[in-house]
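Input: a single structure, listed below in structure tokens.
Only one protein chain is missing from this complex, and each of the others stays in its spot.
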Amino acid sequence: MTTDHGGDVRLAGISKTYGSFTAVQPLDLTVPQGSFFALLGASGCGKTTTLRMIAGLEEPSSGTVMLGDQDVTALPPYKRPVNTVFQSYALFPHLDIFENVAFGLRRRGVKSVKKQVGEMLDLVQLGEQARKKPHQLSGGQQQRVAVARALINHPKVLLLDEPLGALDLKLRRQMQLELKRIQTEVGITFIHVTHDQEEAMTMADTVAVMNAGRVEQLGAPADLYENPGSTFVANFLGTSNFIEAEVAGRSGDDLTLKAGDGKLVLPAARCTASAATGGKILVGVRPEKISLTHADDAGSIPDGRNRITGRVADSSFIGVSTQYVIDSPLCDAFEVYAQNIERDSRLSPGADVVLHWNPAHTFGLDAAQDIEAGAAKVEEDAAA
Amino acid sequence: MPFVRWLRRNLVVIAGLITLGYLLLPNLVVTVFSFNKPKGRFNYEWQQFSLDAWTNPCGVADMCGSLSLSLQIAFWATIGATILGTMIAFALVRYRFRARGAVNSLIFLPMAMPEVVMAASLLTLFLNMGAQLGFWTILIAHIMFCLSFVVTAVKARVMSMDPRLEQAAQDLYAGPFQTFVRVTLPIAAPGIAAGALLAFALSFDDFIITNFNAGSTVTFPMFVWGSAQRGTPVQINVIGTAMFIVAVLLVLAAMLVGKRKNKAV
Partner (left out) sequence: MTTVTETPPAPPLTPGKETRKPRKRGRLVPYWLLLPGLLWLVVFFALPMVYQASTSIQTGSLEDGFKVTWHFATYWDALADYWPQFLRSVLYAGAATILCLALGYPLAYLIAFRAGRWRNVVLILVIAPFFTSFLIRTLAWKTILSDGGPVVSALNALHVLDVTSWIGMTDGNRVLATPLAVICGLTYNFLPFMILPLYTSLERIDGRLHEAAGDLYATPATTFRKVTFPLSMPGVVSGTLLTFIPAAGDYVNADLLGSTDTRMVGNVIQTQFLRILDYPTAAALSFILMAAILIMVTVYIRRSGTEDLV
């Protein structure tokens, strides 16, 4: 397909204020052409507003929107080569599926739409439903119609506003893979807004985490996950444990930290805070990186690993893994996810344990942050 | 006792049906008496069954003329009120503007004001302007008081319409005019139709305002009023029954069409 992809999407100084309320702080963002880009954040963080500014459905209070070399800031939505998949699908109830999908083509004066509509409906596997009305379709089918309706116009950018929110879990996973496949096949830039961090990490090449109108961190899912730059990102993507520590010194590439009565090692490269001696640091480590050993076997732990002692407060058998909550003098409610390869029956509530992990999995953040930031959400499916 | 229990549980339903009966009783009487053959000038007492009035509906002098006039006025008033009212309804629902409270109040007042007050003041306007009372003054008055009802009907429908649909249309390259014609109008149509129907009924049936501002022109309600003094021909019952049947059929047809086409969103 020789399509003009039109270059990157660039937002420069984009902001949106409603009276005294700032929905989006001035932000700069570049979405590489042909990538699957996710805007991730909790409700009210400004991600949908940003998306709508790209679509032209909101006027920015300041800044420009560029599609490739074209400045589209002043263009109304019907003149932008951009299409949106709406959260509630927004299918036209008075038109059948065929006409819904053909809508954009017809408005642009395309005379014979039958072939294109047929191909697009086959792409989303809805060829049989062409003459039905939207209300006769299931949620998942409606969602696919919405995608087809947008894609058929070969936009330079496809915007998706939490399109999978209304689907149940299994269907959502299916659609996530489906959308990813379509994007790879078609090669158009996708910008996907979601509050589901798993969804973002599954589908996107690049994720931008937004909080209170600002982009906190931008990068590939793996980078964001393993190297969070702030407590918000660390807590919002997956779970993190934090220990308050102080820099004691430096040896080679590693920082030595004093935490409570013990010492921890943190690679300097993985510390985003100031590494001056005496500086306060939040030491972070993800639950799945930690190994749990009964205190009686403490001797079997290899050298060079960071270790903490504690007592098991709670354990939940999830199936794939067991989730432990450990009480430790250094940190309340330390979470550990242990894959259920061999279960140690001694590790029950009340048992004394030693937590240990590879220092390379540690990350360090500036202690002058809210340790709970981003952790407010109660995730329904907190799978390991 | 099961009967008492049934009674207590369905008290509301029984009361409601009694009220419905109260509402429909006069219509029943009107229909029954359209088959009457009265002794004197007035048709208030049952004499004997007769199809005379039905076979000769326009037998009364001037009645069908007034009927035709009422229909004409209702037609034009409906068009005028529907256009103006629909525009206002859209402005109220889809846009932000100043003085909303004042606009809402101005539209509400004609619905709440007694007709005699509106009729009398409109008459003073026409008198002071030296206008000729007749078809045009009646039409102006009808559009005036039907407006608010159209606004209410259309507004109710447009408010329940998802605004994202219009945004979706724009996102799919439909300019403002296209969006309005292809998406907004078709979906708002039932509300507009309801408003138009209401306007037609109100205009056709209006008496008080028309009476004050008609001069020597006679509309159908005015004819009936006059006949209450002069003598009530059976034919007015025929017209009354016919109108009721036509109205019910129209609404039923509209509902069937609506059901077939699309479920409302």
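In this document, chain identifiers A and B correspond to the written order of the chains, with residue numbering beginning at 1 in each.
One rule holds in what follows: contacts are C-beta pairs under 8 Å (C-beta built on N, C-alpha and C of every residue); 3 or more make two chains touch, one makes a residue touch a chain.
The shown structure was predicted, so the numbers you read here are calculated from the model rather than taken from an experiment.
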Residue in contact with the excluded chain [from B:C64, B:I79 or B:I140]: B:I140
Selected from A:T22, A:S35 or A:T64 as touching the chain missing from the view: A:T64
In chain B, positions touching the absent partner: 12-13, 15-20, 22-27, 29-30, 33, 44-45, 84-85, 87-88, 90-92, 94-97, 100-101, 103-118, 120-125, 127-128, 140-141, 143-145, 147-148, 151-152, 155, 173, 176, 201-202, 204-205, 207-208, 211-212, 220-221, 224-225, 228, 232, 236-237, 239-241, 243-244, 246-248, 251-252, 255
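The rule is short, and it goes like this: only the chains that are shown with their structure count from here on.
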Centre distance in Å when chain A and chain B are each reduced to the mean of their C-alpha atoms: 56
Touch list for chain A against partner chain B, complex: 55-57, 76-79, 82-84, 86, 88, 90-94, 103-104, 107-108, 133-135, 149-150, 153
Sites on chain B touched by chain A in the complex: 162, 164-165, 167-175, 178-179, 182-183, 186-187, 261-265
